[in-house]
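Missing here: one protein chain of the complex. Every other protein chain is in place.
As written, the chains take the letters A and B, and residue 1 is the first residue of each chain.
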Amino acid sequence: MSGPSTYEPKSAFTRWLDRRLPIVRLTHDSFVAYPTPRNLNYWWTFGAMLSLCLVVQIVTGIVLAMHYVPHINYAFASVQRIERDVPFGWLIQNMHAVGASMFFLAVYVHMFRGLYYGSYKAPRELLWILGCVIYLLMVATGFLGYTLPWGQMSFWGATVITNLLGALPLIGESIKNWLMGGFSVDQPTINRFFSLHYLLPFVIAGVVALHVWALHEAGQNNPAGVEVKSKADTVPFTPHATMKDLFATTLFVIMFAIFVFYMPDALGHADNFIPANPLQTPPEIVPEWYLLPFYAILRAFDFNIGPIDSKLAGVLAMFASIGVLFLLPWLDTSRVRSMRYRPIARQFFVIFFFVCLALGWCGGKNPGLILFKVADFSATLTWVEGGQVTEQAIQAEGAAQWDDASSAAVAAAREGGATMTAVTRTGASTGTLRTVSGGETRNAQVSADTADLLEEEITHVKEEAGQAMPFFSIERRSPARFTVTNFSLLLTIYYFLFFIVILPVLGLRERPNRVPDTIAKPVLNEAQGAS
Amino acid sequence: MLRVLSAAAAVIVASFGIAFAASEAEHPENHPFSFESPVGSYDMAAVQRGFQVYQQVCSTCHSMDHLAYRHLGQEGGPFALYMVRSHETGEMEPHVGKPAHGGTFVDVTENPYVRAIASGVTIVDVDPNSGQLADRPGRISDRFRRPFPNEIAARASNGGAYPVDLSVITSARHGGADYIRSLLIGYDGTSEGTLYHNRYFPGGKIAMPPPLAEGAVPYADGTATTVEQYATDVATFLQWSADPHMEERKRMGFVVLAFLVVLSGLLYLAYKQVWRGESH
Partner (left out) sequence: MAEAAANNAHGDGDTTRRDFIYIAGASVAVVGVGATVWPFIDQMNPAADTRALSTTEVDLGAVPEGQQIKVIWQGKPVFVRHRTAAEIAAAQRDDFANLKDPQSDAERLVQEDGQAGQPAWLILQASCTHLGCVPTFVEGSSFGGWFCPCHGSDYDTSGRIRRGPAPKNLLVAPYLFTGPTAIRIG
């Protein structure tokens, strides 16, 4: 693909160097003369932005490590010291925190681009898989780093995520304790998380090198999804791609700077400004925005699936949602790469994109939040005003006979003209029957938006009726409803269907549009005005 | 396709801007603080007054562990000292707080106002001769005096409630300074056991008794000594304390963005130049 090297050392020194360490040749072949498809659009500039993000995170991170103290009593204060006292500390800390968000924003665009244009297909399977490895490492690094400021979200995020591993059968508990270095998130945890958070970015850098190597071996994919066939299909990397990357990256840096200088905390969470408190969980624990879709998948299961309990199901689904990306090159059976020429797949892709967004939205919401319901929560209260109250004991022969004995007593009371009855069980086979006879039966209907509000309404009615009323009969009705959890499950199902069913089946059955023979051809045909 | 994705991206960015929390409490009253806009700055007189209210009222229960007295006199701090050339005499005169224009910053170690504030506070420290805990006058390098030695003592003195640290409180609460200000004026004068009704506090009942009373803190600059004014000033001071570098940040941001816009313009031209004559 790259072809023979076109580098010709010009001076005596470069000739001397080239014979011994052909580093200039490597750079020239990889980043200067490297033939780049001429039809790459702006979605292909995110690789450059990602490189920038990695450099920014490593440089600012090294700086922060000079001032940060990985200790449960001093971590929060040391971050405050960085913000207040270290020269430019506020700037560097903001860059690092915002940088993490920017990194993920760029990586998501990069991944969706690869997905849309089929950049994972042969011969780029390893390129894609290395990318998935980088993404996994990024998630791990982001999670570890979020723990370090030792605010409430840091602490409880770490607690929740380490507890996930406890869901694994048999070994879960041991793995959890191994990871935390104790029985809770504590000093050993913050120390090792700091060490690993420092280490992983360099591992990422290593895998990025492999990723770029694989890219240069297989060559870049392009919006048409057809391979480069002749020199007419390409332009040299420098200056054509470099200038475009530089321009696009500068626009990206503008967005980065707006966050750093004008809303440094907009992407974070207020609770992380409260120092970690192992005795009190914040009302809502949410991860950073870039992990919300996975958090939604984790919480999508509120029922057991056979031997798999709901917690394990969530954990497995969450890992599988990333794991399935590794199999993608073999799941998509289509012979056409770019979805530009796959009208049906494209529609499913757009749905998939919005499903991912919706999952992110669900991840940030209270799982019990009701999205829609067929009716309000309602209840009917019945009570009797001015009746005679009598009490009598019920004695069954044994616990097994309790039901019979109590219903017999109730039936007898009804026969006797009781307006209302209530049974209170006081032991395995004993209880009290209270009956009201005479008086006037009253009803009240209440309804509310949520179950909690309904209980408030009920209390309200009881207070109005007066506590003197002996008892109320309350019939509660919960409407069929659709919660964030239900929605998450639906979205999760589509997420997996897309990879496991839609792509494999569609690839075999779909009739793609005509794919151009070469990159240059459509470019030359629609030279005027094409995107 | 491009258009669809871009529109969708705009939607995500917008939706992530929305705050997460939803509580039963009333939404904080929106107050037009001077620091809110992208070019907004602190009203330093309000920060000074707010510090005074903190010092005389709040500090009896609330710590501010991450602040030291020297922070009051750092560049951009409420008691920062500047030497400014006087219009009338042409002499250099001291000026506390941010001067309208010009002025040379005087290092906080040379700042008599901050020194006076610090030495007016009694700090408990290890006596260098006896090794026992003893009182001494504060120094500018001291952290703000803690009202209680630890959380247990704080709870014991406050009926089990813990008066939170206020160093970064406006960052730690949804609504920020608006919330703090609303909370301080949100009492309706009724209480229930040891809890006080406050319409802005999540749950509606707060352990903190109404801290501010009209006229409780005398102001030297003639500002009205109402509860609302106190609340506004304290909220401004706490916003400064949570984000002391805000003014520097916004100033630098303006320069950086202007630079980047110029750079991106030049790079766009260069990019177009490079691709001139290349169909793509």
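In this section, a contact is a pair of C-beta atoms (placed from the backbone, for glycine too) under 8 Å apart; a residue touches a chain by one contact, two chains touch by 3 or more.
Being a predicted model, the structure only gives us computed values, none of them experimental.
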What shown chains come into contact with the chain that's not displayed?
A, B
Missing-chain contact among A:L40, A:V63 or A:V79 belongs to A:V63
Residue touching the undisplayed chain, where the options are B:A25, B:L81, B:V96 or B:I140:
B:I140
Subunit A positions in touch with the non-displayed chain are 59, 63, 66-67, 81, 84-89, 91-92, 235-236, 239-240
By the contact criterion defined above, which parts of subunit B meet the unshown chain? Give residue numbers in ascending order.
68, 70-71, 74, 108-109, 128-129, 139-141, 259-260, 262-263, 266-267, 269-270, 273-274, 276-277
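Just so it is clear, only the chains that are shown with their structure count from here on.
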Can you give the whole-Å distance between the Cα centres of subunit A and subunit B?
33
Mind listing the subunit B positions that touch subunit A in their complex?
1-2, 4-5, 8-9, 11-12, 15-17, 20-22, 38, 65-67, 71, 164-165, 167-169, 171-174, 242, 244-245, 248-250, 252-254, 256-257, 260-261, 263-264, 267-268, 270-271, 274-275, 278-280
Applying the document's contact rule, which stretches of subunit A touch subunit B when the two form their complex?
38-41, 43, 77, 80-81, 83-84, 90-91, 94, 109, 112, 116, 235, 239-240, 243-244, 246-247, 250-251, 253-254, 257-258, 260-262, 264-267, 269-271, 273-275, 283-284, 286, 289, 340, 346, 350, 353-354, 357, 360-361, 364, 366, 523-524, 527, 531
